[in-house]
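A single protein chain has been removed from this complex, and every other one stays in its place.
Labels run A, B and C following the written order; every chain starts at residue 1.
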């Protein structure tokens, strides 16, 4: 009972012997015994708020697909390394499952040019997808996550503090709450200096309950800041369902209360995300003030690291480390995996005639090679020099060692 | 062009030679040359959300009128003292003009009984009205405000930290923001121990913009706490109009966004406030969760103290200490003074046949005497013992003096 | 008496107090109040006491701290467990409200609550915002609040009982790196006083003062020094406020040498207070501090482990101070 538009790539993959990449997923989808593609199509229609993506040139659309794949394979490769290589020290809050949000949102931004002209992105503890989508160098990011001296941030920050202002990726932040208020501050500065940049904050459903949520939205509205809050509602903050901390079904309702235009989109469909983001970015750039996008999405791994996952397989199942108040049911994960952002993007592009299945496979193969090379490069990088820990406290000089007495 | 219901008390006052108390006000109203009583009647009708007050026994209604008068004369007497007595050290954030809010809201609460059964009130930097309405001893409060050892809080706190748990007045708090979150904590404890008490937070329009506003309302809703937020929208926080910090015309809209039932009431009409409060208290007591009441009101004095005021006259005019972004126009104050909570309560009670003009005057005279005696008692009280500053840091003992080296 | 983990020992205390007082509540965020220990029943406060008393909230540590403060003001004992990532969020509420309300109200307000505040800093690789041993100073400087920091499972349980029974607000710093430590811990309730230091080893050559996460390092160093014949008086502050001045001043009056060890940033670390109090009371002693440098903890294990005080540093500094 697969509708036409999804059939093509599935068929193509099955016909192509090199197409092993998504087999794990297909097997799971098969087992689950239901296809949610109809739901998908319905949702897409309902939230098809603009035609922006449909008007884009092919290369731009293909780039979004490539971004999704780069994120996906970065996450999978890193998860596999965590699981299989005892010497590997990196860790991550994996973004797999949410790729379409970062890819669609960042595709609507200005990512190249001098720092005073590009759009700025603030991210969270789950930053690798946003970093890749914004254009951070993959090799350097891999090195940073592995605490290497030549990493993106010299090994000082690692996964939770990735930052690359050169591409407008202000960066990750390990705390839940302050991110959006800091981001409104950037938007405030931008407005004050008369620039047409916009500032985007990506945050989870967990950010809703923080006191900072109110501060960020209220000030963004009062000062009409060029600020876009992309709320990735993946249903859980750590191990609690968002209904534990939020009285709204759609968190976007909370933003609307401030008079901020808000959209709820299918976060698994990169083009829906792009459309909503394009609308918000255009408005903000023109001085029309803030926007809010709630993307309904899901993470395939657990909150942190790869417990419950198996090497070579996507997703983490059955991991319940503690008797927790609220923990995601495995069935929920399986049903979300049936609406995979990679599959939806691929199917849509084939449907639109932008790609054919073979080209899609070729792109994926390129991406896998690129990712593998990034990890390999990172692993060859030097470790940090201990004494350098005393640098970068202030712009100049070093602070004094105090651990020796 | 005075409609009937307002005529009676005005006539009565003019006929009664002892009725000098409100002359200043009447003169002002006369000068302004317009009567807003029609507006008043219209507003009252619009927001006449319940009939609760109308069903109350006479003594209860009279008590509300008396509370308003006690607050009014406390504020006026204290302002006059600040202006005229150079030895007087007390200060206040005066509540005059807002009396109907405290009086109406506290009349709907349980104010007598053991601490585990009475309703709790949290107040702000502008607490004297709430304290009086909740039942705090007037004499002791006056002594506290004058830093006396036998004051309500032994002279440790004074005006901004008045507290009397014995009547459920948890107290004033000098900070804007934390009050409502602390209050939700009390409501949480009450719900956990299965009590039917309710917790009320009085806060200004300035509290809307604090990050705590979100925390308080969100948690009150999520946990269905017996918590009522009475927002006294007197249009200004310090010297800024509330539109500088709030995108809503009715701040109640913000509460509704959380799914909290909210009412906007005429804060100059004690019975409207009572009605809305009665509804919210009944709901909260029955386990129905939080409520929010926005009372539109106005303060007759400036933010702090009595600058711009004259001895024996109500209100402060023309004080503009700095070139401030936003400062209240004198005309705004004059037009609000035409809808005075004392007059509205008196006129309504006469209209309802609860009082006649003579009785109203007699009550006012009693109250004035009581207030005068409270200030006189306070002035006779001993000053504090310096060393006592080292007590009450912890429940037991004193801390060490460190100022001598 | 059973060998118990720190985590289990602490929850045992909380469970006992909640059983004794049906009004007491516990607010948590992401660390469920659950612990197990070999041979002992699983403790799960949430299932045992229900969700009215044991609440899993959103990510709002400011509210958590304010909520227990408000519970206290309403007459209920309450405690909250703030994860290390949110350890700085409740600062203003504790400093300006919990710490001041009793005094400001002339003794009328009582806040019998416990703020369990996790601190970390022992995990190389986490770093930055996820290492925050530095917050000990911020909380210890506050007036009107008792601030304690246990270093052993026994003390962790006893201090928890004392904290929950105290009429004063208590900041109970919880060094997350120590929660897997185990030792023999009595099953029944007992109190460890909120204002007494513990002398862990006796000796006449040097006094070494530390607290919480610094103590394992100090104990290792002390053992090595004692083995070499150096008499070490190792003192575990346990209470950062009110500090038990007498214990360390008496010790230094004897040893004439004071070395302090902190995982907190150097400037204004608790050791600075220990040295200052001693220097005001003892003449002619020699002093040295070991602490984390005044730099955020970097992620790279190479940098981080080099910067973090360890037993080698303590041994070497002690010898220099004596020699």
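Here, a contact is a pair of C-beta atoms (placed from the backbone, for glycine too) under 8 Å apart; a residue touches a chain by one contact, two chains touch by 3 or more.
Quick caveat, the model's predicted, so the values are computed rather than measured.
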Quiz prompt | In the full complex, displayed partners of the excluded chain | solution = A, B, C
Practice problem: Tell me which residue among C:53, C:77, C:100 or C:238 touches the hidden chain in the full complex. | Solution: C:100
Self-check item: Hidden partner chain, touching residue among C:47, C:92, C:182 or C:226
Solution: C:92
Quiz item: Of the residues listed, C:196, C:254 or C:286, which one is in contact with the missing chain?
Solution: C:286
Quiz item: What is the set of chain A residues that contact the non-displayed chain in the whole complex?
Solution: 115-116, 120, 151-157, 161, 163-165, 170-171, 173, 175, 178, 181-194, 197, 199, 211-212, 215-216, 218-219, 222-223, 391-396, 399
Exercise. Would you write out the residues of chain C that touch the absent chain, in ascending order?
Key: 88-89, 91-92, 95-97, 99-100, 103-104, 127-129, 132, 134-135, 137-138, 140-144, 241-243, 264-265, 267-273, 275-277, 279-280, 283-289, 293-296, 298-299
Quiz item: Can you name the residues of chain B that touch the chain not displayed here?
Solution: 89, 91, 147, 149, 155-158, 160-161, 173-177, 206-211, 237-240, 244-246, 322-326, 383-390, 393, 399-405
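By definition in this document, only the chains that are shown with their structure count from here on.
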Exercise. Averaging only over C-alpha atoms, locate the centres of chain A and chain B and give their separation in whole Å.
Key: 50
Exercise. Measure off the straight-line distance from the CA centroid of chain B to the CA centroid of chain C, and report it in whole Å.
Key: 43
Quiz item: Tell me, which residues of chain C touch at least two other chains?
Solution: 57-58, 60, 62-63
Self-check item: Two or more partner chains touched - positions in chain B
Solution: 211-212, 215, 218, 222
